[in-house]
Structures are given as structure tokens and as C-alpha cells.
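A protein chain is absent from this complex, but the other protein chains hold their places.
Lettered A and B in written order, each chain numbered from 1.
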Amino acid sequence: MSGPSDLVRIYGRAFAAACWLLVFGWFTLLVLVPQVTMVDQSLWRMEQPKDAAQLTLDIDRLYNDLSVMKLDRADAPADKQAALDARIAETQAAIREMETRETQPRKVYGPENYTRMSGLHAEIFLRTLAFAALTTLIALVVCYPIACAAAFAGKATTTAVILTALTIPYAINELLRTYAFLMVLDYRGVINTALSWIGIIDLDRDQAIPFLESQAAVFAGLVYAYVLFMVFPIYNALESLDKSQIEAARDLGASSLRTHWRVIIPHAKPGLAVGSIMVFMLSAGSYAVPRILSRGLGGDWFTQLIYRQFFDAHNWNIGSAYSVALLIACLVFVALVMKITRVGLKDMVR
Amino acid sequence: MSDRLSPAADLILKVYLALFFVYMFLPLIVMVIAAFNAFQYPALSPWKGFTLEWFPRLVEDERLMGGLATSILLGICVTAASVPLGLAGALIVARGTRRTSGLFYAMLVSPILMPGVVLGISTLVFWREVGISGGLFTAGAAQTSFIASYCMLMILARLARQDPVLEEAALDLGASPWFVFRRVTLPFLAPALGSAAVIAFLQSFENYNTTVFAIGSGYTLVTEIGARLRFGLTPAINALGVIFLLVTAVAAIGFAIANRRKPAA
Partner (left out) sequence: MRGHEIRLEQVCVRFGAVTAVEPTDLTIEAGEFFSILGPSGCGKTTLLRVVSGFLSPSEGRVLIGGRDLTATGPAERPTAMIFQSLALFPQMTVWENVAFGLEARGVDKATRKRRAEELLALVALAEHAGKRPSELSGGQRQRVAIARALAVEPAVLLLDEPLSALDLKLRQHMRAELKAIQRRTGVTFIYITHDQGEALAMSDRIAVMSKGRIEQVATPDGLYATPATPFVATFVGEQNVAEGTIAAIDSGIATLDTPLGRLSGRLIGKAAAGARARLMVRPERLHHAAHVAPTPNTLSAAFARRDLEGPVEMLVFDLDGAQWSIHRQNHGETPRTGPVELAFATEDAMVFAEATP
């Protein structure tokens, strides 16, 4: 169809223009331009000039010349002094110019911010992604039965109770949820306390098991903090399933497993896709969980690395590069999930 | 789960569900109990007796109270920006031609598909180039970039349920475009706008990952909590957790009851 959009037709030109302006400002100023600036920032770095060593030699030579000239001037007759003064001033200007060149780094574009990611940093990057993927997988396996239990509870009250009970740990602040989990793993946490009661360890003699110093603590914390982001999308998808389809499958003699595989899971696909994307992105991009749950030599999470580049090392270029790397990894994951589940953007976010 | 499953499978599912709830709630319960332990480190043991002393500590803490004020201010600003942006986006997507609608939908949903830290960082980097360093403004801009997307989705869901000729009918009866918007579209969208505003405020108030990068030397309640959760743990944080948990539980249960009362219209 041709002609103006319904927006113009219904609300008029002025209103439509206001909408366009707002959305244009939102997308460009808050999303697009910042992302582009970050990518740009990740592609350049300040570099000492390549000929710095030669420059230093040249400057030294000029300083020698200068002292010679100054000596000459002291001995020179009055009529030659003016000419020497001019040469001295000239040389001093040259030195100043070369000195600024020597110390002032130049802006150089190149992929080095990415390629110079050291072995350790690359390892942390890959470990972060691997742990995030594993967290997603665990969340899928753990949550599917929970979502089914809520969706197919039969009685509306049971569903409401299960959902409300799940909402409480889901909706409480991410930091406090993680902190609650810290209470389990801490040096004086639930597990260590339990062990001391049995008599295996003595807390007062510093025999606590340092769970927080292992990477597993962060991993367990991620699962605890983000597992519920899988339940609700799956439940939402299952809720719209016509329950008589399940009965029809049963009636036609399908086993429970086959009913899940052929009827329920295909219907839940948009929910599985959304849940996976949410859990992966939250885990890979989590700064809260590793910050709270890692101690000592437990090793860094990629987001902590980025934070340090920005606020400790003040190397915003490398920080931007790492941030872009994280963004790309997440977008690749989104594309992958959409391709595997054949779920479009519009089906996902409903 | 009861009438379709064999008794054995039903029992397994129930046990599984119970275990899952224990897993989800046990840490929270421990956090709550420790808030009332007189021991100066947040733990269940040694139990030094029941106390309420950690709660007044919160009110006396100027940084926490300052953070709370900042969070509320930031939340209001982000809500005030996000709801109109989300509304404009939803109207463009819902009322555009088929081609522009798909394109704008993808563009405006994209912030949700990016990690929060990346949104915070890109905002920080961009505004520094313009000469504005990290602070409340950049934190608000970074939060708005994706919270407006959530608002848009909520408003879109409501718009999808509107009779598409409702507004045409109003125009046909002689209403001006602005009158149509004010008298027909806006009242219809009002519930969605209300919930979008609530969600926007909560998202802003609760946000950590984006804010901690974008806010520079400033702080909100949540980033202040984040700063304290690594070193110098005190049961005061547990007391704060108890308050958060109470508010969350009351809201969740209240919402559930309100939802049940409402007939499925």
C-alpha cells in the first residue's frame, strides 16, 4: 500500500513528527552514536612516535650546539652578538618543537587493542563465555520442569502460588540475591558453619574452607542469580499452549516423552530462546556476581577486566575493545539461538 | 500435573519442585536471620543473641541515605524519559507501514539484546567525547536507552489488542487528531502506560551493571551496596536485604491477589 502511514493519517503531521523526533533522538543519541564512538575508541591508541630515539639524539646535539653558541657569544665582539642571539633563539625554538614531538604521543588507528589481548585476558574472555554458556544450559535443564509444573498445574490457585513464590527471589535486587548466596559460601557461611558443627573444621582456628577463592563460587552464584530468568519466558510460552493439544497427543497414544518432544517443546520454543538469551547475556555481562563472590586468587571475570581497564588502568581504548568483544560475543549468541530455534525477533518479545 | 501424570512421576515432580524452592529460598532465609544476630559479622554462627540494632544503622548511614535519594531522583527522571520514548516508538512500530515497522522494531529492541555493561560503557565513552564526564546524567542516559525499549514492548502489547478502526471511527465523527489521541488512544493505553512507568522506575532503581559503569564518581543506593559487598561486610547490609525482601514479597503477593480478583477480560 502506498500513501502516508497510519501514524500521519490518524494523529496528523505534527504529532507524527514529534514521535519521529523522539525515536530518532533515542536511537541515535542513546544507542547508535555511543556504540559507534565505543567501536571507534576501541580501534585507536596513543603511541610514542616511532622515531623517538632519533629525536632524542637530535635534541642532544642541538643542546650541544646551543652551549657552544652561548660560549661564542660571551667571547664575541658586540657587533656579532645580535646575530648570535638570533641563532640561539632559533635553536631554542627548534628544541622546544622537537621536545613536544618527542613526548606527545600520536593517535594511531589499528586492530592492536584487540590483537594485543594477552594470553591471560583471552583465557578469561573464553572462560567467561564458556561459563555463561554452561550456566544457560543448566538453567534450561533445571527450569523446564519447573515451568511445566507451573503451566500444567491444573488448578489456577496452584499456578498462582508457584508463580508468586518464584517472583520473590526473581524480583529482589540482583546484588542482594547474590549477597544471600554469599551467606552460604562465605568463610562463616552456612556450609562452613555446618561443617564446624559436625566437627570437621574449626572456624575459630581459621580452618574455614575458602569456597570464595575458587572460580566455582562465581559459577554457582551465576546459576543461582540468573536461573529464574529462564522460568518465566518458558512459562509465558507454555501458558498459551492449548491444553487439549496435550490431551490429544495422549489420546493418540503418544508417550509422555514424545508429547514433550513433539508438542510442548516446539510450542515453548520462543520462550526457550528468550530465556537462553537472557541468561547468557546476564551471566556473560554480569559485573555484580563476580564482584561479590570472588575473593583472592579466584581469577577475574571478563567484566571485572573491563572495569579495571576503565577505572584502574585508565586505558579506555583497551576497555572499549574488550567491551566490543563482549558485545559481539553476545550478539553472535543471539543470532545463533535465533537460527537454531528458528524464532524471529517479533515472536521472541511478546 | 496431577491428573496427567502417573503417581510416581507426580511425586518426583513435587519433590523436585520442593527442592528447587529450598534452593531458591534458603540463602534468602539465612540472610534474613543473620540480620538479627548481634555478632558484628553477617553470619548465623556464633549466635550472639537477637538484636534490631542493624536497622537504625541504615538510617544513620549518610551515604546509603544519599544513595537512596539519588536512586529515587534518577528513577523519576528515567521514567519520565522512557515512557514517552517507548510510547513514540510503539506508535511508530504499530502504526507505520509494514517496512518501516519491522526496521524500527529491530532497532528499538536492540538495546535489550546488549549486555548492560556495554550500554553503560558506550554511554560513558560517547558523552566524554562531548565533554560530559560520568555522572547522574550519563547513568540516566544509559538506563533510558534500554528501559525505553521495555516500555515500548509493554505499550505495543496493549496496542496489539486495540480494534484497528477505533481511531478511524473517532476521526470520522469529526474529532481532530489531537482529540483522538487524548480521548481514544491515551485512555486505552493508560493501563499499559501505568505499568510501563512502574517497571521503568523499578528497573532504574534496581540497576547495577549499567549504572556502575556510567555513573562515574556518583553513586546510587544500589551501586553503594555494590561497593560495600566486597570488603567490610556488616549485618546492616542484611538488614537492608530484609527491607528489600519485604517490599518485594508484599509487591509480588499484592500483584498476584490483584490479578486474581480481576476477571480475565
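The rule we apply is simple: contacts are C-beta pairs under 8 Å (C-beta built on N, C-alpha and C of every residue); 3 or more make two chains touch, one makes a residue touch a chain.
The model shown is predicted, which means the values in this text are computed figures rather than measured ones.
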Touching residue (missing chain; options B:17, B:184 or B:252): B:184
Candidate in contact with the missing chain, chosen from B:175, B:198, B:243 or B:256: B:175
Positions on chain B where the hidden chain makes contact: 163, 165-166, 168-176, 179, 183-184, 187-188, 190, 265
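In the analysis below, only the chains that are shown with their structure count from here on.
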Distance between the centres, which are taken as Cα means, of chain B and chain A, whole angstrom: 19
Interface residues, chain A side, partner chain B - complex: 1, 5-7, 10-12, 15, 18-20, 22-23, 26-27, 29-31, 33-35, 37-38, 41, 142, 145-146, 148-149, 152-154, 156, 160, 162-169, 171-184, 186, 188-190, 193, 196-197, 203, 224, 228, 246, 250, 256, 277, 281, 284-288, 291-292, 303, 306-307, 310, 316, 319-320, 323-324, 326-327, 330-331, 334, 345-346, 349-350
Footprint of chain A on chain B - complex, ascending: 1-5, 9, 13, 16-17, 20-21, 23-28, 30-31, 34, 41-45, 84-85, 88-89, 91-92, 95-97, 100, 102, 104-119, 121-127, 129, 141-142, 144-145, 148, 153, 157, 167-168, 171, 176-178, 180-181, 185, 206, 208-209, 212-213, 222, 225-226, 229-230, 237-238, 240-241, 244-245, 248-249, 251-253, 255-256, 259-260
